[in-house]
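Note that one protein chain is taken out, while the other chains of the complex remain in position.
The chains carry the letters A, B and C, assigned in the order they are written, with residues numbered from 1 in each.
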């Protein structure tokens, strides 16, 4: 297996997701951990190996670095994409590209100018169950696709600082469902409509944001899409899909820690709790996303989940926000 | 048990639903079957008993007739309500009251002038599973209610003549979900938003109607509601509810003909088909609705499912239609 | 519908099961309630109607009595069968015929001498799910039948007086499963093997009886059968079947009070408790058993569940008891 030496850019939460997965992948090698604050980089190196560096120019000039994994704060993604593209390094970038379409366009221009392999970390596409559902849809198992539904309810609201920097709930969270559903449907919406509320965390409402939303999309084929988002969920991380076609329906069930069924004298049948949150639920998807990147780069093909996909999902999520605020259908083209 | 002599008004599809259920109820007695065309009434009498009559005045003057069950075409409901109210007879009326708010208001005025017991046949409220879900919500089992979802997908589109006379999909079908969900939530929406498509039957589209819709409601409490309607469903009559609160979630499962699980060499586990359509799925609800009417009339209490409920559901479904056509949130008060 | 006037023999627990079901059946009419103590008969008449009688000869001579339903204590069944057969009255008899093969043979001789229609109340054959499983087996849905399994776990042990008079656990309870499984398989065992324990109620053990047993039967076809019985079950009345063939498997699921699924912050998914005990679980089977009797008698055909079936089930359950006590396979012919 051809191996790739990687520079992991950033040492925050997502870097700690990618670090162990890089080490577990036989074709990936953690060469460098980069952080402008060298102490942070050193701490991550102690956990995952590689060399700590704080000089971006040196990282991108390092001959052992075959590609970069950008896991820095969202508002720096575009800068690192530009730098890496200019240096000719293949790029895996954690989603979203950015919260602003203007800056996304800057990144895309850099990628046009220096067409390095680029992959956006829409990891949910790499979840085995989501994949199986998409295949069932694409293989015609349910006939023509009429409706798609997605539930994404998080166990508890994030800290208010996170919310403030998130670009709003649609841009932060709904964007995942949007990308996944467009990828399954094979088309992007022409109309979006959304309603939001704030019932779990008043601080979120005070920021003018929502903590639960219902979004409806209309596709060019006529298919209708519902996205159900909540910042809070008592029973865990609720992640379900439902695809309804003129020949039938397929659904993905939530994942649990085990396959036990319990019967007792109060409530029967009881099942184990759901996997707690995205780190547990999508653990394997992150690995498979890195594997797709490795495979695409080493075999000279375009990685799936492109910058264009990222731009489209951002544009749609911004349209959802506009609809929720204006009370009007927003048309897209 | 105090018994009620009933005049069954009409001999169409719904009359054939109510006839056998009246006979199966120990407190109800089918006295009269009324149809202006006496031959139709006579045919129904052969099946269900009672006396055939074609003279409305005579029916309402008949001392053996304690109450009327209106199962005539929708556009005649209001006329029969007025006549029965003027005659002082308790009324059970199949839903909807009418497709026009003006005519509904005329019926309500008649009921105000002659306050006879009146019950609207929103039979889904009387389904045992829907009831159990509502009780779970009302008892606080899921904490504060945040989201409500309803699926109502019919096995196949009705004849185009039915569609033409139906008042449109929202008024014909979504109205059921609206009534049920408002009754569960204990509140009525302040905003509605809807999108529709026509993907199953081009004739329906040619009439300017939809055969699949997604409707979103916002409640005064902030709770969000999704209604999922389709005129076609390959796997039967899909009827599900989901109530999501800050303490948990309750769902109703679809009903099947039996409790067998089948395992074979292609797909495991397989279950029996769903109950085919509303006559099979809600068979017991119709009986229980008549039982509620019997119980309320014989104990001098107001039947549940009032004319006011019917007016509200109609107004909301008309607002959904307006939203789907205009692309704008419609506000209600 | 041709109606049958019935004499209900006995006023104990089973008489209270049959009373309301006779009244709910449009083709059955409760003419007489018989008990040698007239006061007991009068109390039942107050609940279910009919006339109270304490003179057996008069009951069997009553021209309004078309048939008898024997729901007296088990050790009197044979006497009433003989009397009714001699009087030429069709007989529905609650199971078992008797606990002794000798007395059963006496009843069968009486029925041979006076061949009135006779039906034994093996109500589980009339449960819709058990029926559906049998049909699946008989229709070849699972190919050739290889294994059959039955679970019958009761919510809690009966009073010790009941146990003492029961003839032992195999004769009292396993007999139900034996009849059901032989009826599904279409054959009767050639070998039986059983092990028992007493872990729930020491009083039962002190009587030399078991409160949990595992029984294995071998059929002439080679098919193997497992019967799983327990006098106690924390989660309700566990009643399941599993039929395994060379083409697949069918199972019946336990029945619940509703179709709700509950998700909360401890255990997901939770379902409602099982139906409590046989009165709740087999409520409909008793009605359907009476309906079979009505239908057979009024159309002059032999009722299913014959005296021969009752004798065979008793003989097999006695063989199970012998095997559990001797530690040896018992062979049957």
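The criterion applied here is as follows: a contact is a pair of C-beta atoms (placed from the backbone, for glycine too) under 8 Å apart; a residue touches a chain by one contact, two chains touch by 3 or more.
What you see is a predicted model, and the numbers here were worked out from it, not measured in a lab.
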Given A:99, A:123 or A:252, the correct residue touching the omitted chain is A:252
Among C:18, C:48 or C:244, which residue is in touch with the absent chain?
-> C:244
In the full complex, which of C:88, C:140 or C:222 touches the chain missing from this view?
-> C:222
Contact partner of the left-out chain, one of C:11, C:193 or C:252 = C:193
Per the definition of touch given earlier, which of A:1, A:39 or A:261 contacts the omitted chain?
-> A:261
For chain A, enumerate the residues touching the unshown chain of the complex.
-> 128-129, 132-133, 136, 141-142, 247-255, 257-265, 272
List the chain C residues touching the unshown chain?
-> 142-144, 146-147, 149, 153, 191, 193, 195-200, 212-214, 216, 218, 221-224, 226, 228, 230, 232-235, 238, 244-249, 327-329
It is residues of chain B that touch the chain not shown, namely 234-236, 254, 256, 262-274
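Please note the rule applied: only the chains that are shown with their structure count from here on.
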Chain C against chain A, contact positions shared by both copies (same if over half, else different) | same
Averaging C-alpha coordinates per chain, one finds the centres of chain A and chain B separated by a number of Å equal to 42
Which integer distance in Å separates the CA centroid of chain B from that of chain C?
-> 41
Counting in whole Å, what is the centre-to-centre distance of chain A and chain C, each centre being its mean C-alpha position?
-> 59
Among the residues of chain B, which ones contact at least 2 other chains?
-> 142, 247-249
